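First the structure, in the form of structure tokens, and then the observations on it.
Entry: chain A
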Amino acid sequence: MDHIVTSNPYFGVFVLFVITFGAFMATTVIARLASRALAAKDSEKIKLSVYECGPEITKQPNRVSPQFYLFALLFLLFDVEIVFMFPWAVDFKVLGWFGFAEMIMFILLLAIGFVYAWKKGALEWHNIK
Partner candidate 1 sequence: MLSPINVSMESLNLMTLAPMLIPVVGALLILVIDIIKGGLHKSLYVVLSLLFLAMDFVAVADSSGVFMANGTTLGLFDVMLIDGLAILAQFIIVGASMLFIPLAMTHKRFHEFSYPEFFALFLFMIAGFQFMVATDNLILVFVGLETSSLALYTLIAMHNRDKSFEAAVKYFTMGALAAGFFSFGAMVFYALTGSVEINKIALVLAANGYADMGFVLIGVAFFLAAFGFKLSLIPFHTWAPDVYEGSSAAMAGYMSIVPKIAAFVVAMRFFEFLVHSGIVWLDVVLYIVVVITMTASNMWALVQTDVKRMLAYSSISHAGFVMAAILIGTTQANAALFLYWILFSFTNLGSFSMLWVSRQKHLPDYQSSDHSYNKFAGMIKTAPIASVIMALFMLSLAGLPPFALFWGKLYMISSAVTGGYTILALIMALNSAIAGYYYLKLIVYMFMKEPVQGNDGHVYVANATLALKTIIGIAAIGTIFAFVAINPILEFVTAFVYNSGY
Partner candidate 2 sequence: METLLYIALFAPLVSSMFSALFTTTPKKTFVGVIASLLIFTSFVSSSLLLALIVVNGSAPVHVEMMTWMATGDLYIPFGFIVDEVSVTMMMVVTLVSTIVHIYSIGYMDHDKGFNRFFAWLSAFVFSMMVLVMSDNYAGLFIGWEGVGLCSWGLIGFWFHKESATWAANEAFIMNRIADLGMLIGIFLVYWNTGTLQYEGAFEAFQTLDTATLTWIGIFLFIGAMGKSAQFPLHTWLADAMEGPTPVSALIHAATMVTAGVYLVIRSNELYSLIPNVGLFIASLGAFVALFAASMALVNRDMKRIIAYSTLSQLGYMFAAAGLGAYWVALFHLMAHAFFKALLFLGAGNVMHAMHDELDPFKMGGLKKVMKWTWIMMTIASLALAGIFPFAGFFSKDTILEAAFAEHHFVIYGVLLFTAGLTAFYSFRLVALIFHGEERYKIFGIHPHEAYRFMLVAMSPLLILAMIAGVLQEPFFHMIEEILSAHEYHIHSHTTLWIMLVGTQVFVALAILYAYKKYANAFIKVPDGTSAIENSFAYKLLYNQYYIPYFYEEYLVKPYKEISDMFWNKVDMKIVDASVDGIAGIIYGTGEKTRAMQSGNLSTMLKWMVVGLVVLLSLAVVFGLAARYSDSITVILSGLGVM
């Protein structure tokens, strides 16, 4: 089969994007259905009732510890930096010594940030100074 010939070079990216999106949705839906099917159900009334004197509390189904956000943030940070390094690695020869020097500096700055986060205890659960 021939390659699909399109005028736009980014058409492939678009297709990938659509597929990824679909796959992501599918994964989440499947995971949710599976867990619902597999989990043991215990629907006692007392357990589900709200204990509050006064107005009914707003329902917050998924309370997440802020630690998760922090971790996510750190992960995102360093992850994105890695993404930045890929194109450099691919074009290493083209970019030459100049690119190398730039990347070294970049990593150096990153390292300072990493050490800072580490020292501040950002990588330990519930232990931020």
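Criterion: a residue touches a chain if its C-beta (ideal position, glycine included) is under 8 Å from a C-beta of that chain, and two chains touch if they have at least 3 such contacts; residues count from 1.
Picked so that all candidates are chains of the complex that A comes from, given by their letters.
Source: prediction; values computed, not measured.
Going through 1 or 2, you find that the chain touching chain A in this complex is 1. If you check the complex, the residues on chain A that touch candidate 1 are 91, 93-96, 98, 109, 112, 115-116, 119.
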